[in-house]
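Accompanying notes for the structure given below.
Each chain you see keeps its place in the complex, though not every chain is here.
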Amino acid sequence: MNESMQVEIAGLTLKNPLLPASGTYGYGREYLPFFTPDLFGAVVTKGVSVTPWVGNPPPRVYETPSGMLNAIGLQNPGVERFIAEALPFLEPYRTPVIVNVVGKTIEDYVAVVERLNDFPVVSGYELNISCPNVKEGGIAFGTQPDCAFQVTAAVRKATRKPLIVKLSPNVTDITAIAKAVEEGGADAVSLINTLLGMAIDIRSRKPVLGNVVGGLSGPAVKPVALRMVYQVYKAISIPIIGMGGICSAADALEFIMAGATAVAIGTGMFHDPMQPQKILDGIREFLKDENIGSIAELKGIAHD
Amino acid sequence: MRQTEALIVERTVLGPGYYYYRLLCPEIAELAKPGQFIEIKVSSEGTLDPLLSRPISIYRIDRKEGSLAVIFKTVGRGTRRIAELKMGNQVSIFGPVGNGFTLPEETGRIALIAGGIGMPPLFSLAEHYPERDFTLFYGGRSAGDLLGLEAWEKLGVPYRLATDDGSAGFHGLVTALFEKEYEARPFDYMIACGPKPMLRAVQQLAAKYRLPGALSLEAYMACGVGACLGCTCVTTKGYKRVCVDGPVFDISEVAFDE
C-alpha cells in the first residue's frame, strides 16, 4: 500500500506525505504513547539554536476560535544538548529526521548546520526564518526577500544535505520570499509558519500572552495557508511542504491539490493526538475510493 | 498515557455549576496515580471549536471498576460543553498526564490545603494513602463551593472549612485558618491545590514554618503531553512544563511573579 503514499522531497524519499510541524512534536519522544516517529514520512524537530534559548514568559498558549496562539519563544536546549539527547533517541527509527534550525543571525544558523552536518541521523534541515534578525533591528528574516535569500544562501554553502526553508505568512507577497529562497539554493520550502496575532483578557484588561503577541495556528488559518501554497506553487519549481490548520485527510488533500508535495500537522495533534494516524488512513481511503494510483498524482491538480 | 473513548457511567450535579462524572476507561484507570489529570476533548465530531482539550484532575481512581471520577466547575465554554454530556455518552479523553503526588516515606502530619475546585486531586491522594495522617483545609467563596464533604468524612480525614462570606466554617482565608490550627498543633508537610494567590500564600507559610511540601499548579495547555512547551511555569530551576514536569512541584521550587 505504501508505494501509493510515497513522495520525494528535496532528495528524500518519504514513505508517506505526512510530517509533524516543527515545535508541535518536540523531538518525538512525548507522543510515544500514541505513535512512534516511524508513523511519519519524516520527523521535523522542534527548532534548534546554537546556544540554549529560554523562551518567553508564561502564559505561552491561548485558545482562539478554531485556533490557538503560541508564544513559546523557541525555547530549546541548544544544539549540544540536542545532539546529546534528541539524536540518540531518534537514531533507532527508520524515518528521516529533518532538523528545524533557528537563529538570531546568519552565523547562528550556519553554526547549527555545521555542527550537525556529520551526524548521519540528520537527513536535512528546515530553516525557520520567522526568527527576528537581531542585526536588522529584529525584523524577521522571512519578511524581506533579501534577508531570506542571504540566510538561505549562507546555509546552502554550509551543507549538502537537503535544505528546506520555512516561510513566514506575515508578508505582503509570499511568492517574492519563496523565489528568493529558491534562488538562495533551497531544495524545498515549507509553509506556513504562524500568523502573528494576539488576545486580550477583558477582565484584567491586559494581553493574555506573556509576550503580548503570538503565532496563530490551527484550522482558523487553513484558508490563508492554502492560498499561499497555491500561489507559491505557481511561482517556484522546488517542492512545497504545506501546513497550517490540517486536521483531517480532506485538509491534507486540499494542500496537496493546491501544490504541496508533503504536508505537516501541528495544532491538529493537540486537537486529537490520534489525528496523524487518522489522516494517513483517510488519505489511503481517498486514493482507493477515487482509484488513484499514487498521492503524487494529486499534487497541484487544482491548478489544472 | 492512553487515548480512549470513555463511557460516562455516572453524572451528578453537585451544585450550581459543579459536576461529578465517573468515566469508564480501564486503560487509563490502570495507570492513574493521585495528582495526575486527564485531558478531555470538548468539541464533538464535526466542529473544530473549541479546539483544545481541557485538563481536569483525577478525583477518584477505581481500578477494580476501571473508572476514574472527576469533579469540575463550569467556568467557560469548554467546561460547559463537558457539562452537557449525559450518562451513557462517550467522551474522548487521554491520560493519565503528569507526575502526580509523591509522598516522602515519613510525613507526620500532613495538611492538605484546597482552594475551590483545587480539592479533587487532594482527595485522590488521601484516598490512596489511608494510613497517613491528613487534615484537609478547604476554602471557598461560599458554603456551596465546598464539595464532597461526605466523601471526606467517609475517608476519615478531618476537615476544616473556610469561606469568604462566612457561610460555612471559618470566615476568611483558608491559609489563615491553617495558621491558627498550625499554631495550636504543628504540621510536618503541606500540599496545596487552588488558585494562584492561595498557592503563593501557602508557599509563604511553608517558608515561615520551614515546612516541606508540594503545590499542584494550573496553566493553559495545548498539547498536554509535554511536546509544545506551552504550559510552562517559572521555577527556581527555570521554566518547567506544568503538564508533564508537574502539575505537582516542590513547594519551594515554584517562583510566583511579583
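A and B label the chains in the order they appear, each numbered from 1.
In this text, a contact is a pair of C-beta atoms (placed from the backbone, for glycine too) under 8 Å apart; a residue touches a chain by one contact, two chains touch by 3 or more.
Because the structure is predicted, anything quoted here is derived from the model rather than measured.
J.: Provide a label formula giving the number of copies of each chain type in the whole complex.
T.: A x2, B x2
Here is the rule we go by: only the chains that are shown with their structure count from here on.
J.: Any idea how many Å lie between the Cα centroids of subunit A and subunit B?
T.: 36
J.: Which of the residues in subunit A come into contact with subunit B in the complex?
T.: Touch list, subunit A to subunit B: 23-26, 30-31, 33-34, 46, 54-55, 57-63, 65-68, 70, 72, 75, 218-219, 247, 267, 269-274.
J.: Within the complex, which stretch of subunit B touches subunit A?
T.: It comes out as residues 1-3, 41, 43, 48-53, 92, 94, 219-234, 238-239, 244.
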